[in-house]
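The complex appears here minus one protein chain, its other protein chains still in place.
Moving on, here comes chain A:
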């Protein structure tokens, strides 16, 4: 334990404090507060007419619904992938582990172009799905697929370290006391990874709500059907309807802040449970 008096021995407090707040203020806080001011300068009727219009409501429903579906898919498969990467050995494991981060590193537009081409009528996936009577590209299903791609690393990367650091003693004790592997998983392991899983789910969900680049290509952008909320903001901007764009964005931003708060609380909860153990910090 270091006393706070000892900490202040280190130099650079004033400089880094000033620099951090100044840069944060100029690049992030000032532009974002501009958006808030603009939102509050709208009259209530103006705001409500924009946000409650059927086309806007349909876009919100689609954005939030598809994001939720994709985050759920990612929670299930992300947990599975994390489990397989932590607990099992198989050839090519290091490569697979590296590949999980691909959606973080690959530009969203590239993901969008590629998935759209794969799932369109003549694409590698699309031609087989077409034969079976499914259409994916230019439908909400296509949007969910693009959002699943984008959110894939979040759950894996939040669950994986927690799974690695689970105290083997607890697991062994449970097994020694006669618990079946399934019981150990559901009663011991799952509760331990639950906060991390929730946190990964929320991160994937938050990312998917605002996602644009990977979705615009595959969605087809039909109003009321496959038009996502971020696209609607761009459409309004192109019509020089700044008020409309701001109102739609204001609602999304409020939701994003709520999600950010949720993630922070979840991560604090996770840290309280796991960081106190030696060697996991």
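Basically, a contact is a pair of C-beta atoms (placed from the backbone, for glycine too) under 8 Å apart; a residue touches a chain by one contact, two chains touch by 3 or more; residues count from 1.
Please note the rule applied: contacts and distances are computed from a predicted model.
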Hidden chain of the complex, named as in its UniProt record, picked from "Sulfate transport system permease protein CysW", "Succinate dehydrogenase cytochrome b556 subunit", "Arsenosugar biosynthesis radical SAM protein ArsS" or "Putative NBD/HSP70 family sugar kinase": "Sulfate transport system permease protein CysW"
Residue among A:34, A:65 or A:191 that touches the chain left out of view: A:34
Among A:56, A:69, A:193 or A:206, residue touching the chain not depicted: A:206
Identified contact with the non-displayed chain, of A:56, A:69, A:115 or A:144: A:115
From A:137, A:252 or A:266, residue that would touch the chain that is not displayed: A:252
Interface with the undisplayed chain - residues on chain A: 4, 6-13, 15-17, 19-21, 23-24, 27-32, 34-35, 38, 77, 80-81, 83-85, 87-88, 90, 94, 96, 98-115, 117-118, 124-125, 148-149, 152, 168, 171-172, 175, 181, 184-185, 189, 206-207, 209-213, 217, 230-231, 233-234, 237, 240, 242, 245-246, 249, 252-253, 256-257, 259-260, 263-264, 278-281
